[in-house]
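After this line comes chain A, so read on.
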Amino acid sequence: MLHVGLHHFLVVSSILFSLGLYAIVTRKNAILVLMGVELVLNAANINFVAFARYGDFGASGQLNALFVIVLAAAEAAIALAIVINLYKHFSHVNIDEADNLKE
Partner candidate 1 sequence: MEGMPILSLITFLPVLGMVIILLLPSRNEAGIKYTALGITLLQVILAVMMLSGFNYNLPGVTDESTFQFVEKFRWIEIQEVSWLGTVKVDYFLGVDGISMPMVLLTAIVSLIAVISSWKIPKAIKGFFALFLLLDTGMMGVFVALDLFLFYIFWELMLLPMYFLIGIWGGPRKEYAAIKFFIYTLLGSVFILLVMIGLYFSATETLADGSKVFTFNIIELANQANYNSDGILSPFNPQNWRYIAYIALFVGFAIKIPMFPFHTWLPDAHVEAPTPISVILAGVLLKMGTYGILRIAFPVFPEVTRELMWYIALFGMINIIYGAFVALSQKDFKKLIAYSSVSHMGYVLLGMASLTSTGINGAILQMFNHGTITAMLFLIVGVIYDRAHTRGIDDFGGLATKLPVYTGFVTVAFFAAIGLPGLSGFVSEALVFVGAFSVESIRVVTVISTLGILLGAAYMLWTLQRIFFGKFNEKWEGLTDIDSREMAMFIPLTIIIIFLGVYPSAMIDIMNTSVSALAEFMNSAGNNLLGGM
Partner candidate 2 sequence: MSHPDIINISIAILFLPLLGFVSVIFLSKKISKMYIVETVILGLTLALSIYIGFQKLFVLKGEEIVFAFNWLDYDNLTIELGIKIDNLTVIMLFVVNLISFLVHVYSIEYMRGDKRYNRYFAYLGLFTFSMLGIVLTHNLLMMYIFWELVGLSSYLLIGFWFEKDSAANAGKKAFLVNRVGDIGMFLGILILFTTYGTFTFDTIFAQIGEGIMPFGSFEWLGIAGFLVFLGAVGKSAQFPLHVWLPDAMEGPTPVSALIHAATMVAAGVYLIVRIFGLLTADALLYIAIIGAVTSFVAATIAVTQNDIKKVLAYSTVSQLGYMVMSLGIGAYAFAFFHLVTHAFFKASLFLGSGSVIHSMHHEQDIRFMGGLKDKMPITFWTFVISTAALCGIPFTSGFLSKDGILAGAFAFGNLTGHWIIPVLGFAVAFLTAFYMSRLVILTFFGKPRDQHKYDHAHENPKLMTVPLMVLATLSIFVWFSFNPFDSSSGAFLGEWVKTPTQAFAEGSYEYSQTGMQTVHEELTPQLFEEEIHHAHYPAMFLSLGLTGIAVFLAFMIYYREKISADNLESRFKGIHTFSLNKWYIDELYHATAIKGTMVLSRMLFWFDKYIIDGIVNGSAYVTRFVSYLSKLFDTFVVDGLVNFSAFITGFFGASLRRVQTGKVQTYIVYVVFSIIIILVLI
């Protein structure tokens, strides 16, 4: 029977992180970038929990994960509100073209 250890979790989380990062960097659609952010946050959550489980940190890992979930929810709410405003303003959610502050 395959023994599931710490590094399995880490591999999963790093794959998840890479996917999130890739989505953040490459997607032009704001919604997809937000989804990438969620993936990165969840990758971090997995790490927290995994380290909490295998390390000697008490329950602080789980606590932090919970904290991140709450933060992610808040972040998603604000970000989606921005995206909706963005859409109202530009009729699209392409972040490359929302560069009015640059000039």
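The candidates were selected such that all candidates are chains of the complex that A comes from, given by their letters.
One rule holds for everything that comes next: a contact is a pair of C-beta atoms (placed from the backbone, for glycine too) under 8 Å apart; a residue touches a chain by one contact, two chains touch by 3 or more; residues count from 1.
Everything quoted here is computed from the prediction, not taken from an experiment.
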Candidate from this complex that touches chain A, chosen among 1 or 2: 2
List of chain A residues in touch with candidate 2 within their complex: 21, 24-26, 33, 95-96, 99, 101-102
